Every structure is written in structure tokens, then in C-alpha cells.
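Report on one structure; see the data block that follows.
Note that one protein chain of the assembly has been removed; the remaining protein chains are unaltered in position.
After this line comes subunit A, so read on.
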Amino acid sequence: MAESVKGTVTSLSSLFPVEEAQKAAKRVEEIISERQKQLDQLRDFAADNNTLIRLVQRLPDELHHDIMVPFGKAAFFPGRLIHTNEFLVLLGEGYYAERTAKQTVGILNRRGKALEVQVESVKALMQDLKAEASFFDATASEAAEGLVEIREDYVEETSPKEASMIGIVEPKLPISSQAEDVSHVKDEEYDRIFSRLAELEKEEEEAEHANQEEIGSDDSDVSPGHVILEEEMKSLELEERGKSSRFQSTEKFPDHWHVEGSKATSKDCIVPENCLPENLAYGKFNLTENAPVEPQAEEDVKAPVIAETKAEARPSEPQFDSSKAFTGSIVEHNSDVNSKVQSVSRSSKPVSRFKMQRK
């Protein structure tokens, strides 16, 4: 690859010379005409078959028919057709069978069906060939017009973009810069979502425990969290809704805070996967929002979180501790919770304000 130029430019006519393309197109045309002939022949057979069926159906209507019998190529003599319900039908390969008119019609109908199948197959073949021909024609005309093909490496293009995007956001963050690696953008993104989820679960667990006044065993805190976490991955939104209703019924302050926070994060977790590459503003948004969380979980997803749970689980009022352990984004929520009915979009707005404050 050239140092300055990213892609390569080759004229189409050098790849596919005009004459060659035209030759190919001509050849395909020839094949098509051949197939067309075959198709016509098959259609003729089918038509013959149909007239024959009609004749065979009509013959037994009379006991005998007066006909002109062909004699040689040019001569006819009058004759009479008798035994009008007896046919010697050619089955193919020199085999003949004695059949009645009705049976003969059955055979002929089956033959007609076989012919139809053949017609269809030839038609499909011709369609393919026509597509090929049009492609060759297009190629020939494009080559004649002097079209050029420009090739650029897709991966080369995207990774610097993402890197630069991270570069914009990351330097503001204190810890995240140490662990960042351009090649691990995806993993990191996943980790971030995962850690966020894990924390969320911890919080919920914790809040529940706080409600039930079950403060103490850390192990029991950790394992259910993981179990629920897996469930959460599948149906995040649904479960959240169910929990939110449950929590709101308890009418406790930390729970509200928690519900609001979880709602916001569930959205956040979903968004960056889809929108990060396309929408820069959105991506930044999420990064800054997630940024304060990263320090806790960047090196290891689980361990810091557990430690945090320990720290949070011991005090009887987790509401303040967790708000301290968590960063500004959640403090904002905390203050906003008083108004209870808070849309997600609004909940994320204060965070951006917070970001400006941090700057």
C-alpha cells in the first residue's frame, strides 16, 4: 500500500478489455439463442401433445371415421378408421402398449406435464443466461466509457476513525487512558457494558438487601447478582420494568434512585453497540457517561465490583455510599429523583452538564 494513497485505482477497461467483454456478451447471446430454439421446440412438442390429446378424446365418439389415408408422400386414398377406442401408444425406446382412448389421454397428459417441467427449467436457464448477458453488456459499455475501479481497504479506514473518536473523549478521563487499546475497542465496549450491568445488579441486590435488612454475607450478594445478570442480558428492559414497579411500591428513596439509574443505564448499554460508529455525538455522550464507571471495572470486571459491594453492603444506608462510590452521573439522578417522573432522555441530559462541569 502506498504511503499517502489509501486505495488503488484501476480502470475497468484494463481489467476487462472492451473487446473481450463484447466477445463474452456475444457468446452468451449465442447460447441464449440456442436455448431459445430448444424452448421453441419444447413448446411445439407441448402444442402437438395437446392437439393429440384432443384428437384421442374425440376419436372414440364415433364407431368409425371416414378418412383419407396417406399413401406415400403425395397420395391419399379413402379409408375408414375402425376400432376407434384402441390405441397403440409409443411409450418411448421402441416400446408400445395397447391402450384405450382414456388410458392414452392419461399417458399423454403425463407426457405433457413432463414437457412443461422441461419448459420451465429451460426458461429458468434462459433467465440466468440473460442476467449474465446483461452483466457482460454492462461491463463492456462501462469499460468503453472508461470507468475506473477504486479500491480501499475498509479496515484501514475504520480503525483510525474509532481511535480518533476515543482519542477525543478519553484524555479527559483520568484512568481509562492507561488501559485503552485501539485494537480492543469492541472488547472494551463490551466490558464497559458488562461492568455497568454488573454494577447495576450489585446495586439492585444491595437495595433489596437493604430493604429486607439483610446486611452481612457478601457471598450471597455476589452469586445471585451473577445469576440475574445473565438473565438480564437476555431481557434487560422487561425485567427492569418489573423491578421498577416492584420498587416503586416500596416507596423508598434509594429504590427510586436505583430504578431511575437502572433505566438510564439499560438504555445506555444498548445504545453504544448500535450507534457508536455512526453517531459521534451519541457515542461521546455514552462514553462520558460511562467514563466514571470505567475506573472501577476496567482492569477486571468482577473483582472491583465485589469490593464495592462489600463497601456498600456494610453500612445500613446504602443510598449515600453508593452515590459516593458512583460518580456524578448518578448523583445527578439522585437529585432528580425527587421529581420521580423523569424520562430517560432528561436523565441523560444532566450528565452532559456534569461533563461540562468536570471539564
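Everything below uses one rule, namely that contacts are C-beta pairs under 8 Å (C-beta built on N, C-alpha and C of every residue); 3 or more make two chains touch, one makes a residue touch a chain; residues count from 1.
The definition used in the following text is that contacts and distances are computed from a predicted model.
Chemist: Not counting the visible chains, the remaining one has a UniProt entry; which protein name from "Alpha-1,3-glucosyltransferase", "Cytoplasmic tRNA 2-thiolation protein 1", "Prefoldin subunit 6" or "Large ribosomal subunit protein bL32m" does it give?
Modeler: "Prefoldin subunit 6"
Chemist: Decide which residue listed in A:Leu15, A:Ala47, A:Leu63 or A:Leu91 touches the omitted chain of the complex.
Modeler: Reading the full complex, the residue touching the unseen chain is A:Leu91.
Chemist: So which of A:Arg27, A:His65, A:His83 or A:Arg110 would be touching the chain we can't see?
Modeler: Only one of A:Arg27, A:His65, A:His83 or A:Arg110 touches the chain omitted from view, namely A:Arg110.
Chemist: If the hidden chain were put back, which residues of subunit A would touch it?
Modeler: Residues 88, 91-99, 106-107, 110-111, 114 of subunit A touch the chain that is not shown.
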